[in-house]
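Partial view: only certain chains, each at its native spot in the assembly.
Here the chain labels run A, B, C and D in written order, and each chain numbers its own residues starting at 1.
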Amino acid sequence: MRRERARDLLARVADGSLAVDGALDALAAEPTESLGFATIDHHRALRQGFPEVIYGAGKTPEQIVAIAERIAAHGDGVLVTRVNEAAAAVLVRTFPGAEYNATARTVQVRSSTPPALARASLLVVTAGTSDLPVAEEAAVTAGALGCRLERLADVGVAGIHRLLARREMLDAAGVIIVVAGMDGALASVVGGLARVPVIAVPTSVGYGASFGGIAPLLTMLNSCAAGVTVVNIDNGFGAAVAAARILHA
Amino acid sequence: MRRERARDLLARVADGSLAVDGALDALAAEPTESLGFATIDHHRALRQGFPEVIYGAGKTPEQIVAIAERIAAHGDGVLVTRVNEAAAAVLVRTFPGAEYNATARTVQVRSSTPPALARASLLVVTAGTSDLPVAEEAAVTAGALGCRLERLADVGVAGIHRLLARREMLDAAGVIIVVAGMDGALASVVGGLARVPVIAVPTSVGYGASFGGIAPLLTMLNSCAAGVTVVNIDNGFGAAVAAARILHA
Amino acid sequence: MRRERARDLLARVADGSLAVDGALDALAAEPTESLGFATIDHHRALRQGFPEVIYGAGKTPEQIVAIAERIAAHGDGVLVTRVNEAAAAVLVRTFPGAEYNATARTVQVRSSTPPALARASLLVVTAGTSDLPVAEEAAVTAGALGCRLERLADVGVAGIHRLLARREMLDAAGVIIVVAGMDGALASVVGGLARVPVIAVPTSVGYGASFGGIAPLLTMLNSCAAGVTVVNIDNGFGAAVAAARILHA
Amino acid sequence: MRRERARDLLARVADGSLAVDGALDALAAEPTESLGFATIDHHRALRQGFPEVIYGAGKTPEQIVAIAERIAAHGDGVLVTRVNEAAAAVLVRTFPGAEYNATARTVQVRSSTPPALARASLLVVTAGTSDLPVAEEAAVTAGALGCRLERLADVGVAGIHRLLARREMLDAAGVIIVVAGMDGALASVVGGLARVPVIAVPTSVGYGASFGGIAPLLTMLNSCAAGVTVVNIDNGFGAAVAAARILHA
């Protein structure tokens, strides 16, 4: 149960539009629910502001659907990441209104209660076109968490003037996510120009000595611009959650 | 020149307590200054809210003092990190009022204009006593950047009830920095309990397969609790700057 | 020849239900048998309590069947791990009663003499649903070795209360196997809560900086909870054998 | 408070030799105690059978003494590992009867209540003479935890007959700890010969491509003998705790 829904429920009790017994039923659900292969954390939304997101990799379509049904039954929206095409097809068939984003590899079922809007906007910057799937995972996740989004694509440091020409976008953002593979140098440059928190996402874009994203990961961890923090390689989802935590504070 | 000082300067011009010419002199300083071996970024404070911090490792005491003198001359406070005992002694002799923190390996010269206070407090959590030097570097840095501090020490997951017993501290913080070596597991547990941004700092505490901090670094990057971001091994300084960016937003 | 079968044989000789010559024939088999491409260790069951288990990866179906036939001919049960679908199909056709577990990737032919039951139960805990194949390999193996099993699934530290709510299961077990990928932090938390031996199995579940299971492997090797021992990545089989050695002591 | 002491306390109340108020005082101590830089887990002994052991590396002598005094005040014995000579000297001066083992790098203050004796003996096997410091850390720890000890030194596989000649020692043990650096091959050979649990400890003994113990660590994790579990490089302490958990079950 998301905090917005809980607040709404209590407000409806307060103004008499919902009977106490009905509210009790909604709240009576166990905080965790066991499916044998999964233990769903229904109170995560209350505790942390968003429901458990389903990590699709390594799960069968049947397992994903079963978990998603239990989450949806609590009235929260559902977000599945790292979902392959086969599982996405099953989800779209099962949940009316489910939206499949093939680039981001996500399936989203929106909640009827829209999330509270964050106080400032999130800017997602990418170094190259090949980084877009990770950026898109971040964008879908951030949207599901109530963040307003700006995008600035393909402004890697090989042509630094592309970034400098859009500096006003860096100044306007509340948080900046920088998505970059290969040398990952964009994060340091953005970190040196911006005042706001910068979250760096290394991607596995590249070849040879990029070692599946180790190169930009190390670049970002060693950023000479202080205040840059880093998430796992290709982890657009995690970056968006961190950004949302900041923007909702 | 820190933003606070610039604002103060302009306010004094506005109320007549400072002549226009005096203000002009203060602002006329070049944004960068070259010492041959260093190019000081005097506008960093205006751009990012804090002056350039001097990374002491690999610099001679003479180089550190020369840079510190140029920064101090602009009226901003000075912070030197990773300073060894020899360089610290020289700094303390050179700058009256300089404070040497041997655990944090920092020397700080406070500015006459105190930094603006952040909107919420920062909680620094450590897994073990051996992680304190890194936590202390974070604490000194955060203090210099205007953050109020809480500390929770030695609550690693080998005795998880030590953390659970102080859960109210997690709930009260605006940002949490988790400092942990060895298995680094504390960051995930805190990330799962807290609502606010969690910045994880892996430390080089440990031996054998901790590989100088790689083990907790990887643990933290792979945190199953979403929203945890990570900085370099032993980088208490960077974590504090990131926290300050969040808390000053 | 398993110890149980040897003991049974001797008992039947003692009570006259088996002639000495029949028993001699059964015992006369060579301790090792060469198939050219394999040297079967028929005395492993007598020496270590369980017959040689066939590691299916890298072997042709024909090789697996040939080895399995020689082991089965000694009256011991047969267990094949890491078996792909093609080989499993051949095995199920060849051995009546063979059980294929697609999740665990095992084929088991039960012995007519059931194994001795262990003195306490084994608890297999998993951090996430994607860790189940490894947990299932452990479960099938442990069952074949006479262990009673309990399971606790999907209780990773991102929602630590899921584990704390089932703490009585940790207290009741004789040995605990913790199966976790990503940050692998669950092993340390369980190790800090339990009194009994804890065997940690890192899994290759994850992406990016999990490096195919290196991240949880290092986490577990550096566990700040003393008394946690570790097996190879995805090695559910090895963890179960170690657990059985402990439980049969 | 160790379980033995708690049981003793209750027995003395039961037989009238201790007044209820005296017992209450002993039990009234907080389960955790904060020293600012440390949070002592006084209930670890009750929960897991042995008090918190102090990891000496990275702590000042003053910190070690302060923690040790608090643990000793609860009547439990004290064990400090990875202690350097300077800290050891201070400890020996502070605690009458403290025993410093320079090879093992441990300081031990025995409890007045001896620990319960384990049901079977522990055999510590080393591959070479240079592995002795790690083996000795295991031996001291195991002794402190109530284990009876046997030792078999310098029987590495370069001369396999040295091990085969003492095979009866493998058969007599309840648990075997194998300590080996360089190729670490001894663990697999012992694992193939023994029936009981085998805990392998890789050491940093070696040079070049042993990479500070990575080589034997990988050897042991990939042991072709099932049932071998592994602890961190040079972690004699952890191996002993795991062995004690098994032997006390």
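What to note about this one:
In this section, a contact is a pair of C-beta atoms (placed from the backbone, for glycine too) under 8 Å apart; a residue touches a chain by one contact, two chains touch by 3 or more.
Please read all numbers here as calculations on a predicted model, not as lab measurements.
Within the whole complex of this structure, the shared sequence is present as 8 copies, and 4 of these are drawn in position.
Quick note on the criterion: only the chains that are shown with their structure count from here on.
Chain A and chain C touch with mostly distinct residues; of the residue numbers seen at this interface, under half occur in both copies.
Centre-to-centre separation of chain A and chain C, using mean CA positions: 39 Å.
With each centre defined as the average position of its C-alpha atoms, the distance from chain A to chain B rounds to 28 Å. Among all residues of chain C, those that touch two or more other chains are 128, 158-159, 193, 208-210, 221-223, 226.
If each chain is drawn as a node and touching chains are joined, the picture fits none of the line, ring, star or complete shapes.
Contact residues on chain B toward chain D in their complex (touch as defined above): 128-130, 132, 153-155, 158-159, 161-162, 165, 205, 207-210. Residues of chain B touching chain A in their complex: 47-49, 53, 120, 174-175, 193-199, 217, 221-223, 226-233, 237-239, 241-242, 244-246, 249. Within the complex, the chain A residues that touch chain C are 31-32, 34, 36-39, 41, 43-44, 52, 55, 57-59, 63, 67, 82, 202, 204, 212-214, 217, 232-235.
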